[in-house]
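Apart from one protein chain that is not included, each protein chain of the complex appears where it belongs.
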Amino acid sequence: MTNTENTLNAEKTQNLVNLTIDGKPVSVPHGTSVIEAAKKIGSKIPHFCWHPGLSVAGVCRLCMVKIEGNPKLQIGCNTQVTEGMKVETKHQEAKEAQKWALEFHLVNHPLDCPTCDQAGECKLQDYYMQVGRYDSQVNEEKVLKPKALDVGTELILDTERCILCSRCVRFEDQVSKTSSLGIFNRGDHSQIGLIPGRRIEHNYSYNLVDICPVGAFTARDFRFKCRVWFLEKTKTTCPGCSTGCSVSVFGNKMEREYYRLKPEVDHEVNGHWMCDYGRKMYKHCNASARQSVPQKNGTPVDWNRITNELVQELTKARNKKVALVLTPQYTNEEYALVLSSIKQILGTTPTVFIWRPETENPTEFDGVLFRGDHNANTKGLERALSQANIQAEIIRGNIEPLKNANPDLTIVLGPEIEMAYGNIENTLQSLSKLSNVVYFGVTLSDTTKQFSLTVPTKVFVEKNGTYLNYNSMPRKLIANAPVFSQIMGLDDMFAAALQRIEQ
Amino acid sequence: MPLMKNDYLGRKPEDFRIFSIFEGKENHRTLDAYRQHDGYAALTKVLKEKIPPDDVITMVKNSGLRGRGGAGFPTGMKWGFVPKAPGEKYVITNFDEGEPGTYKDRYIAEMNSHMLIEGMILAAYAIGAAKSYVYIRGEFIEERKWVETSIREAYEAGFLGKNILGSGFSHEMDIYFGAGAYICGEETGLISSLEGKKGQPKLKPPFPAVQGYLGKPTIVNNVETLAAVPWILRNGPDAYRKFGTEKSAGTKLFNLSGPIVNPGCFELPLGYPLKRFIYEDGGGLLDGKKLKAVIPGGASAPVLTAAEIENINLDYESVAAAGSMLGSGAVIVIPEDISMVDVLHNIMAFFAHESCGQCTPCREGTGWLFRIVDRFKKGTATKADLDRVYDIANNMAGRTICTLSDAAAMPAKSFIRKFAHEFEARIR
Partner (left out) sequence: MAYVQVSQDPTKDWRNGYLLTTLKGLGYTTKVFLRQFFRLEKTVTKQWPDEEPDYSSRFKGKHFLTQRPDGRVRCTACFLCATNCPAQCIKIVAGETAEQGIEKFPVRFEIDILRCVFCGFCEEACPVDAIRLGPEYTMAGLAEEKWVYTLDHLLNRPAIREKIGAAQLSKKVENEKWNANANH
């Protein structure tokens, strides 16, 4: 359990300690550290090695505070609050200590910020700007250490930039429990390195990049792609699996290109972390991976006409057999809207099928965050169907049940994240053999051209809505501007279709 | 080993011999030799008479015995911090003697390591520990053999093992070899190393007396401290207090090194005049050189000039009053013809090499100080470097987990303050 979770639990027991920080009174649970108590009243104490999700190391010596009655400065991370304690975080002595701590950090830091990916979100840069001494005293030859080491499938390590805060070592020991990192050598020749015979190959390796306060760990996936100051973030939910971690998606608004995902702190779901599988969830959002124009029998259709085409297809199928194939990767709102509007347009309830991955183990759980159900909204789809009183048959890869229903019109809400479905090409092929298929999907392929109507959909970063995670907890999606400005979401499309019918 | 030369205030040398009693004897390292000098009498008395552990602690407290490793913390008080509740507890002997200039612990092993073993069993009895370790510095190959032999002898004689002397108290003892790190002489660093981790000091609190080795209550004591315990229990705390001063009781081993006529390990009562120690016991400097400076307590103690040592006595308070510290009792003598820049260069190279690299101020600061002092040695330093040494040293001291950064900062500051002219002469 993390420190902060402890705090949350302890808060319920009302075992509070009263103290003053920078003259402001604050009450926190017994056992809280000064750094956390200060955070509560908004006075941020600079720190490198302390991380709320990891144990206390107390090695960076940056979070120095002055505590009344104590001759020596104390570190905020390892000092627990006591009743009546008087803490000064901006005391002249503490400020001087912080300045010098930063100065010491820079003695052997290469200062290769121009080529460092972390520049712009680097804690060393940020704190130096905030509390550093601008007339640097360092004028020394630096200790040279190995750079750009290949330490794992997703990571590159630069031991020169490392400030030896040991966050990564503790993460490996305490969170991923793989213990593949250690600090070797002594003194200013200390360096982070792999324990012989090990590599960082687990599913949580990108967290090391996040927790590294400097640019010692860089992500292969993001390395040199974009400078962080071009990126803007959108807080949303990861669609990678049924856990539904809170994440931020980082994109360059000007280029309309997404570059990465990072976890957001959410104590109820993911804590401070997220998995490497989830980090790939930006890839299908970018223009290069997506279909932007709807197609009718392989010929492009203008977005202005798409509602007409859709209404046409639906009205043609009135009083005929209609099958609706749903995948558990859409939002609750979309399910509700699609089910109700199709029913309204057709006048009857269509036969519903749930299309799930060919091979999956939905109950699997890796013990940290990642679940075997790689669909974000399995629970939401179940709920939507039961609310509409619909019994749905599950199809996996083989579409025989759908064929047997012999529908005159098949509406397919294809998967947004096709990666979760393994090779969907075969299924798409057999779907294309059916007469009259309206396919909603994200990715371009030759097979999708064979459908009578192919409609590109929005991806999760472009939608507002909710998922229900494995625990039936609603997870919120927040919309960003779409990559293709003209694209219509399912909501707009079906709402417009309904309007057209009513006219 | 050189002969002891003890003469103090008219008393005969044997009056205050605790460790040096075996000197010059034949087969002095054996159990028999130890028994001839009332060896294991204290242990037998404590176990046979069923003296309660608290009384043992009280006796040690009353004797005024202070940690001989360097900090001088009262030993009885340290033992008193261990929780009384039964459970796994440990006694660890800090035999990682790494302070430059110090060779007092190996002297004890060389004389008779049974003193240490008996002291450890008594300490274990006092806090209720069933297991103890002797953490020996890796380079001490001979000493390791001697201690090993003594432990084996103690097992054979029934002083170690299950149900010692029929008292119901059981105790096991093992040796652990260090890998040659100065920092493993720091108690929490030693515990980390003993746990099989990289030898790095741990955050305090929790203190080792509450959560030490493997998270269990542990006391870590210096060899000399523990070796004095049997004598104290045998002769009573008051007998021990007869030596030394009011606040620094007992005798202590002092190491004299440098260009001295008669260097070596001397057992002296605390409070012995430093000048007399150098000129009478040590026989003065070689070739009649003039004394320039003295480091009174190992490399980490601030240096004292020849003028400053005039009225200093070798006890914790007197040396502290002069602005230095008694430390491990390693008196290093520096004659007039040695450059203080070179001495500091040596010391700084040592600390830069020995910093464990955990806390930033120490990791980077020791290296930084070394680089600056190196510039002084090479003659490429600037005036600003002189001030910078102060700034760096001031901001290293007291800012880290253990006191190695203080130990590196203190000599740097004191050398530059007291011998500024020598450093200024090297400025480019």
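Residue numbering begins at 1 within each chain, and the chains themselves are lettered A and B in the order written.
The criterion applied here is as follows: a contact is a pair of C-beta atoms (placed from the backbone, for glycine too) under 8 Å apart; a residue touches a chain by one contact, two chains touch by 3 or more.
Bear in mind the structure is a predicted one, so any value in this text is a computation, not a measurement.
K.L.:
If the full complex is used, which shown chains touch the chain that is missing here?
P.N.:
So, spelled out: the chain left out of view touches A.
K.L.:
From the list A:Lys24, A:Lys72, A:Lys177 or A:Arg223, pick the residue that touches the absent chain.
P.N.:
A:Arg223
K.L.:
Please pick, from A:Pro114, A:Gly197 or A:Gly367, the residue that touches the omitted chain in the full complex.
P.N.:
Looking across A:Pro114, A:Gly197 or A:Gly367, the contact with the absent chain belongs to A:Pro114.
K.L.:
Pick out the residues on chain A that sit against the missing chain.
P.N.:
112-115, 119, 147-148, 223-225, 227, 229-230, 254
Definition applied: only the chains that are shown with their structure count from here on.
K.L.:
Between chain A and chain B, what is the separation of their C-alpha centroids in Å?
P.N.:
54
K.L.:
For chain B, which residues count as touching chain A in their complex?
P.N.:
Those residues of chain B that touch chain A are 181, 183, 198, 203, 205, 352-361, 363-368, 371, 388, 391-392, 395, 398-401.
K.L.:
Across the complex, what residues on chain A touch chain B?
P.N.:
By the definition above, chain A touches chain B via 56-62, 64, 72-73, 78, 96-97, 100-101, 103-105, 107-108, 137-138, 140-141, 143, 163-164, 182-183, 185-190.
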